[in-house]
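All protein chains but one are shown at their positions in the complex.
After this line comes subunit A, so read on.
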Amino acid sequence: MIEFHQVSKVFDSGENKVAALKNINLTVEKGDIFGVIGFSGAGKSTLIRTVNLLEYPTSGDVIVEGKNLANMSEKEIREAKKNIGMIFQHFNLLNSKTVFDNVAMPLILSKNKKKDIEARVHEILRFVGLEDKAKNYPDQLSGGQKQRVGIARALATNPSILLCDEATSALDPQTTKSILDLLKRINEEYKITILIITHEMEVIKQICNRVAVMENGQIIETGSVFDIFAHPKTDTTRNFVKSVVRDEVPKSVYKILKENANNSRIFKIEFFGTDSGQPIVSNTAKTYNVEINVLFGNITELQEIPFGNLIVELGGDHHEIERALRFIINQDIEVREVFEDGSQHRVDFERLVGNALHG
């Protein structure tokens, strides 16, 4: 567990002071895969570095597993760091050492017996799938393999916390996925709490259970990944969400609206929750005398819950369409009508009732 209490950090370079962190309050629970997302310069790098005191907070406390490292002696801090593994964007491996020696390094530093080191290094290399590369040098490995070495090195001392500093930012999407899968396995099999900082929403989407959004040294939003994706409160967060879940209406849909031969209306149905799109569409079509065409869909999965939107064309009698909409809204699903001019309006009960009365 990692707790940040009123953590601030000011970089003072003489003339200008830069506040990198402003009153950060955050709790990463045991077993979390906690993601901190933000653009570069948001302060997330500084934040993660206060956990193992690569940066000392100017004020406030960072409590790691119940202990405030900043109050400890140098020796105690070094000991505590063995419980906090860290991996880096550029891997930071020793190019002059073999994979084996790189992974063994933290164990050599804490003066373990040679035999124990050998056993542990082989065990952990097997876990990350690089057993056959023990004698290779980092320059003979691909980026993904280098990061696996980094992970093995971070895990060598059996830490309870793993810090990931943009660990996948230098990797291609496919390698990113395999590294993220490995991190998830580490979280599940070793029960290691993982704190990830990233600028890629894809990373958050794939493995995190909780997320904080940072901007200008502050945390502007925090919550479960699902809540943040479903109900982003700020523009920054909305933009991050958009980067993985497209929610704009494609041009082809406007073209259909323009031509609108069959007097239909177009709606965007947004799903966040246990209902996936399909049953709703088919149930609606079965129950009401409307014709439903799915024009466009974008459904993804977050924490094994479907999430996304469908753009559908509803055709048929005016009243029947209104009734169908009420049916959909009743199931706690958000519906927006798409208009030719590019605007979208939320369809809510009052309007429907109003329309029903007037119509």
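Just so it is clear, a contact is a pair of C-beta atoms (placed from the backbone, for glycine too) under 8 Å apart; a residue touches a chain by one contact, two chains touch by 3 or more; residues count from 1.
Rule of thumb we're sticking to: contacts and distances are computed from a predicted model.
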item: Per UniProt record, name of the chain withheld from view ["Major facilitator superfamily MFS_1", "Multicomponent K+:H+ antiporter subunit G", "Xanthine dehydrogenase family protein subunit M" or "Methionine ABC transporter permease"]; value: "Methionine ABC transporter permease"
item: Touch criterion as defined above, residue of A:139, A:189, A:304 or A:341 at the omitted chain; value: A:139
item: From A:38, A:106 or A:308, residue that would touch the chain that is not displayed; value: A:106
item: Candidate in contact with the missing chain, chosen from A:22, A:67, A:97 or A:122; value: A:97
item: Which residue of A:54, A:70, A:244 or A:299 touches the chain not shown here; value: A:54
item: Sole contact to the chain not displayed, among A:88, A:190 or A:339; value: A:88
item: Subunit A, residues in touch with the chain not shown (by the definition above); value: 52, 54, 77-82, 84, 86, 88, 90-97, 105-106, 108-110, 137-139, 153, 157, 163
